[in-house]
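The structure is given below, and queries will be raised subsequently.
All protein chains of the complex are present and in place, except for one that has been dropped.
Letters A and B mark the chains in the order given here, with residues in each chain numbered from 1 onward.
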Amino acid sequence: MRTNILKRALLAASAAAALYLALVVYEVRANETAHAAAAESFFGAKNTQGHTNNWAVLVCASRYWFNYRHMANALGMYRTVKRLGIPDSNIILMLADDAACNPRNKFPGTVFSNAGRHLDLYGDNIEVDYRGFEVTVPNFIRLLTGRVEPNVPRSKRLLTDDRSNIFVYMTGHGGNEFLKFQDNEEISAFDIADAFEQMWQKKRYNEIFFMIDTCQANTMYSKFYSPNILATGSSELGESSYSHENDNEVGVAIIDSYTHYVLEYLETVNKTSRTTMSDFFNHYDPVPIKSHPGVRADLFPRPVHETLVTDFFGGVAQVELIDDDSEPARGTPISISIPINTNTNTNVPIQNEEPRSARAEVRDSSPASARRVQSNVKVKSAGVGVGGVGSSVGSGNARDGLSGEMRTWIGTFSVLVLGAWVARPRGGNKKAVR
Amino acid sequence: MKASSSPTASSLGLKVVLPGLLLFRLALLATPLPRFFEHDHQLSSPLTSFFRLQEGIFLYKNGIDPYAGDVSRVSPLLLAIFSTVLQLPLPIISVLWTLSDVLGAWALVSIWRARSQTVGTKTEGLVAAAYLLNPYTLLPSLARSTSSLDNTQHILCLLFAALGKSSPALFTLAFLTHSSLTSVLLVPPVIMLLLSGPTSSLAAPRPAVISIKKALYLASEYFVYVALLAGISTFVAGSWGWVEKTWGAIFLLPDLTPNPGLWWYFFTEMFDHFRPFFLMAFSIHLLIYVAPICIKFQYAHDPLYAAFLLQGIIATCKSYPTLSDPGLFTSMLTIFPEIVPHLRHPLPTFMLHLHSALLLLLFHDLWLVQGTGNANFFYASTLVFGLANGAAVVDAIWAGLRISFGERGKGWAIAQL
């Protein structure tokens, strides 16, 4: 009788539990689908509007003084994008060597890009994010894909989102589908293509404009397969890119011809220009550049003649105003072009914490008496004289009690004893072994 | 074989040759040669350098763990012995090395006597001279490389095994294992030698009658000795850190100092990705020769010959070799005079050795001292040296196998299918 009741009670309880679980699971699933739908709707409404922020990654991959022109290339681009509105916090500048303060530089703190030295590209206000030996292929790929170590500071991260337009500029020595970093290692076109694909999968860009100035540069963008990439290079397969001019006082070639003409053209562009990328590409003239620059636009969704130069080079943003109501905007958002003012030296601090609520407790202030910490310093002093093998013995070995010298004597003694025991003459045993 | 003791033969024998060579070696010590060779990379590797041993002793005596750093890679047993019993001034240490070499030569002669069952033949002088005058063993001894002491222990172990004294043989081998781990490869031939005997049956091979039980008993005795010595080492060193720095160095190759071997440049140029795999491959490569050689020469009933061949292979493929290792191999050839007529290419092997030995010293100097050569020169000479050692081993194997077939006269040749 009792067992029957028990059985029934157990059955009822398990049925109730099962029902409850089913309800919970259903709730969770419903929530998940709701979240998924919300996320989908937010991210899905992507292609309707353009970018909201601009980033630039400028890489000079060569070191040594005679590659001054590569650093001038990258610095020329740096100055241009800064002038057109991208703030320092959105620019990652990688210079593999120090040209401005190089002991061989006759004009310290300056990098020029034209003979006659009219314009100093280094200026007074420059932030180089990766310099010297930090400019390596792994660091570059980590920067692009966002897979950096936890300790990497904010200024060295590419904090882009799915509405960022990124201008990637690379210069150095290269060849057929590779670019040399630091005269030591190479990055291949496949590596960059895969990095861009990772960025696409992680929604780390809206559109990328890839520009490269090396020998046989056009091969570097031939392997891209991710959408929304516009690419251009300075020379075809089998062609070299040449430097533009030398400066006799600096003593080396100071700019490459492709970059020189690009910069010269970009000087005519300002923040409010409506110059399009097709105008930009049309100005390419193989004769003065001494090589055939190329363009790759098949992965790019918009027509090139409708894409502004400032979409990539400038800090001109599209702003989307969202209604205060909780639903993400599904109607036509209002888009406003706002040029970002670069006069405010926005130096993004390392830690961008949210403002915390003020607390009422008193701060934990001055500790007890402080004093010079001589005694806190752990001095491992053996107080030992130097020279000769017969010095005094110190302490600090793992075994307590027995000093080193005792141990060596005991060790030697035991080995000798063991040897003697082994070698003791044994009668009659000899034959037994064989 | 009966003892052929004509008066002239025995007078030219050991009693004259050995003291004469000893005096010659002592005279060499008086020259500036030892200081010249002190730091040479061919003669002492990071595991065998006496300079590093001195550093280890100094650190130990001053309370600093010698196995915390990288410099001292010597076994704690040697550390203990050289800081206590053998704590002597440097010239006496050099004499000690020479005496150890002479002991090794005498032991080699004794092995010959046990193997050939003769006493007082001319060959004895040849054997002693081959060991004491061989530049491959002479120079490391001048440089006070502990590999010379390792060689002496090696020969003593074989002597004890040839005389049937199991415990001294295994104990010497255990001690040798502690200063040079690669010697553990010699355990099977030594056990076989203990159970069979040193006399040669190369010419008349037949399977050996070896009791597995006895072999296991001997092997376990060996391991007990190793464990005991390991315990003493840990006691001396105060912790287990010595294992990684001494024995571990042989497997992990932390120190890429050049030596006449094949490992150092291979692992200098290796990408980090592949390092563990190739380290394992090279270590196992050394292991896989033991079984076939022992089995083959068990049938030839000559484990001493198997030990000889294994030493040759160790010399070629060891992780931190010095010139002492091929030196021991070439010196041991003299106790197997029966195979010499069957060597197929002794002259090319000799020329290869001459060639590479000279080039090793030359290119080492050019690369590191003069600065006019680069690492590839020295690497190439180590490749030739490896080839020379390999050629010697291959020839010795062939001769050892060939001898059992004898001669059939003209019109007949022997070949391998």
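By our rule, a residue touches a chain if its C-beta (ideal position, glycine included) is under 8 Å from a C-beta of that chain, and two chains touch if they have at least 3 such contacts.
To be clear about the criterion, contacts and distances are computed from a predicted model.
When the unshown chain is looked up in UniProt, the name that turns up among "mRNA export factor MEX67", "GPI transamidase component PIG-T", "DNA 5'-3' helicase" or "LSM complex subunit LSm2" is "GPI transamidase component PIG-T".
When the whole complex is considered, the residue among B:157, B:293, B:307 or B:333 that touches the unshown chain is B:293. Take chain B: the residues that touch the chain left off the picture are 39, 41, 51, 54-55, 57-59, 62, 64, 68-71, 244, 254-258, 262, 264-272, 285, 289, 292-293, 296, 313, 316-317, 367-369, 371, 374-376, 379, 383, 386-387, 390, 393-394, 397-398, 401-402, 405, 408, 411-417. The omitted chain makes contact with chain A at the following residues, 63-64, 98, 100-102, 107-110, 120, 122-129, 131-134, 151-156, 182-185, 345, 347, 349-351, 355-356, 358-360, 363-374, 376-389.
Here is the rule we use: only the chains that are shown with their structure count from here on.
Our note on geometry: chain A versus chain B, Cα centroid distance of 53 Å, whole angstroms. On the chain A side of its complex with chain B, the touching residues are 382, 384, 389-399, 404-405, 407-412, 414-416, 418-419, 422-423, 426, 430, 433-434.
Touching chain A in their complex are the following residues of chain B: 54, 57-58, 60-65, 76-77, 79-81, 83-85, 87, 164-168, 170-171, 175, 194-197, 214, 218, 225, 228-229, 232-233, 235-236, 238-239.
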